[in-house]
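For this view, one protein chain was removed and the others were kept in their places.
Chain naming follows the written order as A and B, and within any one chain the residues start at number 1.
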Amino acid sequence: MSERAAPGEVVLSVEGVSLAFGGVKALQDVSFDVRSREVRAIIGPNGAGKSSMLNVLNGVYHPQKGKIRFKQKEFVDMDSHEAAALGIARTFQNIALFKGMTVLDNIMTGRNLKMHCNIFQQALWVGAAKREELVHRRAVEEIIDFLEIQHIRRTPVGRLPYGLQKRVELGRALAAEPELMLLDEPMAGMNLEEKQDMCRFILDVNDHFGTTLVLIEHDMGVVMDISDRVVVLDYGRKIADGNPAEIKKDQKVIDAYLGVAH
Amino acid sequence: MLYRESGQFKSTYGQDQQIFPILQDRIAMVALLLVAFVAVPIFGDQYWLSAIITPFLILSLAALGLNILTGYAGQLSLGTAAFMAVGAFMAYNAMLRIPHIPVLGAFAIGGLSAAAVGFVFGLPSLRIKGLYLAVATLACQFFVLWAINRVGWFSNHSSSGVITAQRMVILGYEFVSPASKYLLTLGVVAVMALAAKNLMRSETGRAFMAVRDMDVAAAVVGIPMMHTKLLAFAISSFYCGVAGALYAFCYLGTVEPEAFTLDLSFRVLFMIIIGGVGSILGSFLGAAFITLFPILLNFVSKGLESLLGIEMDHAMVSNTEAIIFGGLIIFFLIVEPNGLARMWQIAKEKLRLWPFPH
Partner (left out) sequence: MNFFLEVVAGGLLAGVMYALVALGFVLIYKASGVFNFAQGSMVFFAALTFVSLTEKGWNFWLALAVTLAVMIVLGMLIERIVLRPLINQPPITLLMATIGLTFVLEGLSQLAFGSQPHGLELGIPDVPIEWLSEKWNISISQFDLFAAFVAGLLVLVLAVLFQKTRIGRALRAVADDHQAALAVGIPLQHIWTIVWAVAGCVALVAGMMWGVRNGVQYALTFTALKALPVLILGGFESIAGAIVGGLIIGASEKLAEVYIGPMVGGGIESWFAYVVALLFLLVRPEGLFGEKHIDRV
């Protein structure tokens, strides 16, 4: 993996991205940038195209027009596997965990790009394969400690309540030691305490590991509190871009949320 | 009371990752292996060894192979018997045409050939899923069987398509008695089962399960889709291929392509459904069940015959068997979709508490 960008330097920029599904225009000519180590929020009313934007960044959808530039490299589109290899990790709105596996195994899958032993070494479980497995187990245990989920490490993920599943998904994204993390509504469906915990984790990740964060969130309080800059989407177009204080006062944003016809 | 974990602390991750973390389990496993390797061949009845226990081991291996593909990696396959056929016939050809090849080498060639076939017929899995993939594996099953039948090379141009497995000699010792064949099979199966367990608890296994549970998310996490699916097909087919070779050499002796029909594929599928998908132990439990059940049924029908004086002919018994099998599949799917392996786990949980209720 290449060197991390210096703080403040633009690490990701999106230029003129347009995405359509048949007749539905999910994104129209959206451009913005993200600076290293910042917390960038994407907000907007429902259906504005926020998740689609994240999916484009992550290689799940391929835009018809526009470019993505990540750390000096330009992509018209990339596939999700490439994105992961480049250091982009992701959580999903509807939780994309592997329901049949335990919490420990789920987070371990986040380490897969760092594991290099071949199948013969794994089958024998000696020497290099065993060591590698234990080294990564230790790294994963640190994440489990960080997220305070030790008590459920052997529970199959499908049995956990929603809030804990979201935390496990965050853990899996962290396990990849990503440079950029895309969080899709990490606090959806949580009560106040859970939200506070999640905020704490997210800010710790940003502080401690220096990870750049792009997050979609509906809770305005959270967005105003933790983000450095905000992009506002409405009907697939960008209508505002700036720091939280500016966005709060922007008339276009207020109109969009209040549903004023435009 | 007996099955307590108290006092057994794990102080390293290595200890935590053991296959049998509980001491009692380890003791039980060692005892089982001793019985299997030492007691059974010495005290075992010849008929049981050659007609029941050896095929049980071989079919467990095939079930293991199918479980890797369908249970762990989530790719439904109905072509198990075809892969076994490839393994059997290619092992035969290896022994025939490569001078002085060791027996295990021939088995390995059988397995590798099956892996190659599995790889090719697994290519569609990159574009199609679920039921459609099952149809693709049906294509494999029918095509491979036809090819083995038609292309004379496979059966050394014998007019009936039947091959006779050659003698097996390792380091000067010839494996001819049922006990020796049993030990050879047991050795191969034990080693391969251990390898499978190791594989499934390391990154390969996790990648398989990730692809099974949600392949979009697996790609997002960086797991290479194509590589993983094809690897699953290749490894699974290797196991089925070796099982096929063992089937020919250590069990049947003379083999015809008709031994590997769709019916056998279904039998192996039933083994993993009843035994437990996604479980190494389940493969063995399912194979044991399906191998022993017809014997039980025979017993019962003979008993009924003498008791009630009803004449039960062979067709009647095999039809009843089919009905009960089908019924059991449905029963297991409703009651315990994770099969006998899960029931075993639940039993162990209860045992940990015994004699207390909770």
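In the analysis below, contacts are C-beta pairs under 8 Å (C-beta built on N, C-alpha and C of every residue); 3 or more make two chains touch, one makes a residue touch a chain.
What you see is a predicted model; the values in this text were computed from it and never measured.
Trainee: Identify the residue among B:24, B:180, B:320 or B:345 that touches the chain left out of the display.
Mentor: B:320
Trainee: Among B:58, B:136, B:259 or B:340, which one touches the chain that has been omitted from the display?
Mentor: Answer from the full complex: B:136 touches the omitted chain.
Trainee: Touch as defined at the start, partner being the missing chain; which of B:179, B:252, B:281 or B:329 qualifies?
Mentor: Result: among the candidates, B:329 touches the missing chain.
Trainee: Residues on chain B that touch the omitted chain in the whole complex?
Mentor: Here the touching residues of chain B are 76, 124, 127-128, 130-132, 134-136, 138-139, 142-143, 145-146, 149-150, 216, 266, 269-270, 273, 315-316, 318-323, 325-330, 333-334, 337.
In the analysis below, only the chains that are shown with their structure count from here on.
Trainee: Determine the centre-to-centre distance between chain A and chain B, using the mean Cα coordinates as centres, and give it in whole Å.
Mentor: Chain centroid spacing, chain A to chain B, equals 41 Å.
Trainee: What residues of chain B sit close enough to touch chain A in their complex?
Mentor: Where chain B meets chain A, its residues are 12-14, 17, 195-196, 198-199, 202-204, 206-207, 209-210, 212-214, 216-225, 231, 235, 278.
Trainee: Which residues of chain A touch chain B in their complex?
Mentor: Where chain A meets chain B, its residues are 58-60, 79-81, 83-85, 89-90, 92, 96-101, 105, 108-110, 112-113, 115, 117, 119, 122-125, 129-130, 133-134, 137-138, 141, 172, 176.
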